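Of the protein chains in this complex, one is absent; all others appear in place.
== chain A ==
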Amino acid sequence: MIEEAELAEPRAEAGIVVEDVTRSFGEVWAVRGMSLVVPYGRVTALVGPNGAGKTTLMLMLATLLAPTAGRIRIAGVDPAADPVAVRRVTGWMPDTLGMYDQLKVHEYLAFFADAHRLSKAERAQAVPALLATVRLDEFALAPVHVLSRGQKQRLALARALIHKPRVLLLDEPASGLDPRSRIELRDLLRRLAADGVAILVSSHILSELAEMADRAVFVSAGQVVASREMSDLAAIGSDQRVPWRIRARDPEALEAVLTGRGLAGTASPAGFELPPMTEDQASDLLAEAVGAGVRILAFGPTGTPLESAYLALTEEGRR
């Protein structure tokens, strides 16, 4: 489904427009009538569990798979009709890294620069600049096989950016990244979006997406369940049951309150992990604990607003 707000968007200016796209593999329907719009200058998160159809959609957008039905436009071009035109403007980073381990890091990028028909001058400028951007410049002469998974992930991102794409497709880009790299990835994507690149990021790790996306498209069982601005997400989960964590200066007193309410909290160094409850139930618990004289240090949902919203929306979708 396409949200009404999206329908109002000027699609001609959108980096990606997907309309009622379906893809089957024999009897299995991986994508069933998905519709979404990814505008230029925004980071759009594609959120969903394993098997939701995210990677299949990415493969169709990357010109590798043809849809069984429906229409796709990348920068205004149909990938099925003119895949070359789409490849000129699209960068794709798959979830499998697909590295040539025998090459040196700079050779790897130079090869893809040539494969995208960059001139020698463009290549000479782009390769070191991108290696610096993804903090691999000191490994330029090292063979790819010595890189860690996170470094390979960054090299794959550099490969996707080598021809300065206007549309960027990232499938699980932050898996394997250390915290610093994750922050740098977020900052890089924000910079690219600010430069007008349309970015679609797929992941089932919601905390990653919450850090980098402007907007989220929720998918489940091959369908778009909802599409929301990140700023609107906090409200969606307010009546949903999500896990909470509570920490007190006097844990024994807190445990007595929890036991009294029938809540079997799991003790951890960070506090008690509580079973899913709504915001109303959580505020009642807090009031009771404070009323009982428990000195609370921290209390909040363990997930991000995106996680809460995802649980809420996919639950709605199931109903």
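Note that a contact is a pair of C-beta atoms (placed from the backbone, for glycine too) under 8 Å apart; a residue touches a chain by one contact, two chains touch by 3 or more; residues count from 1.
What we mean here is this: contacts and distances are computed from a predicted model.
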| item | value |
| --- | --- |
| Among "Adenylylsulfate reductase subunit A", "ABC transporter permease subunit", "Membrane protein" or "Carbamoyl phosphate synthase large chain", UniProt-listed name of the chain not shown | "ABC transporter permease subunit" |
| Hidden partner chain, touching residue among A:Ala80, A:Ala140, A:Ala221 or A:Ala253 | A:Ala80 |
| Which of A:Pro94, A:Pro173 or A:Gly271 contacts the chain that the document leaves out | A:Pro94 |
| Touch list for chain A against the chain that is not drawn | 25, 59-60, 62-66, 79-80, 83-84, 87-88, 90, 92, 94, 96-100, 102-103, 111-112, 114-117, 159 |
